[in-house]
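To start, the structure under review is shown below, and the notes come after it.
Missing here: one protein chain of the complex. Every other protein chain is in place.
Now for chain A:
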Amino acid sequence: MNTLRTGDAMLTDWRDSAARFEAEVGRAVIGQARAVRLITIAIFARGHVLLEGDVGVGKTTLLRAAARALGGAYERVEGTVDMMPSDLIYHTYLADDGRPRVEPGPVLRRSDDLSIFFFNEINRARPQVHALLLRLMAEGSVRAFERDYRFPHLQVFADRNRVEREETFELPAAARDRFFMEIGLEAPREASVRRDLVFEPRFHDTDALVSGLAEGVLDHAAIGGVARAIQHGIQASPEIEAYVVALWEALVRPAEAGIRLPGLDMDALVQGGASPRGVAFLVRAARVRAWLEGRDWLVPEDIRDVFQPVMAHRVFLEPVYEMRREIIVPALCRAVFETVAAP
């Protein structure tokens, strides 16, 4: 039952490449197999990723490793409170001859080849910058120097430090909805992994660690086509369709689905979110997961595996519960899967 159709031999080959990619990234980032798997899913679903986690757990290292293994051009900016959208597009300076120059900024410099645009500390940037990023993410194009720049292979990775709240700008709902996944990164719990991370000198020098990885394990220019093939190749039975719709309904209206969580008013818990785009992303991610598992049809486990990274950040709670969303939303997701019957 775990076979793809013979015509999809290309997908089988790519699955091996994906496994090599995961192994390569896993050499630099140990103890984060789940995060690496989710990033692989995001890459093959052509989705933008928001990484969230504590300080120093390896968010940046993970993204740099993924960028190196993916190949293609890589640009990185640091979000700051005084950053303006033009800083991403133009670079102005005085040249050697003393005359001012305006040149394309980090986004435009290698637009055709740009595969990963890494926005560090995205919540430090102002909403104006978020707006530009939204257009970049949603449409893959930017207008500058009297012409449209297109980004056919672009994938935006952003990270957000969840500890600090001073001088930061919370991402607007529309911006969060456009991120395909929000991956929470925790420090690994395994004692052996922790020992290695602390005592092994290899992990202390991030630059050397990342440059030690094989470059371009995947052909970044071909991934778009592979992603389309995956989405067409993985079948969803009517039962899966009904299951996803039931999950969606239960997530938005938990009280009607019979979900009760202690201490919460289920009728007035979820304010909105869980958009159709979000659920479409969910199925997209689930298809990639099914492909990575070597199946050409979806099973409920595929949905469940990617549900929280894809859906949790799209659910907006009533303001009174919003401050506790880190506890409430995972509990709600768990309850949804414990309540909705799969087959």
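Simple rule for what comes next: a contact is a pair of C-beta atoms (placed from the backbone, for glycine too) under 8 Å apart; a residue touches a chain by one contact, two chains touch by 3 or more; residues count from 1.
The working rule: contacts and distances are computed from a predicted model.
Not every chain of the complex appears here, and the one that does not is recorded in UniProt as "Nonribosomal peptide synthetase MxaA", selected from "ABC transporter substrate-binding protein", "Nonribosomal peptide synthetase MxaA", "Dihydroxyacetone kinase DhaL subunit" or "Sarcosine oxidase subunit delta".
Per the touch definition above, the residue from A:90, A:169, A:203 or A:337 contacting the chain not shown is A:337.
Within the full complex, the residue among A:108, A:240 or A:333 touching the omitted chain is A:240.
In the full complex, the hidden chain is touched by chain A at residues 1, 235, 237, 239-240, 297-301, 304, 337-343.
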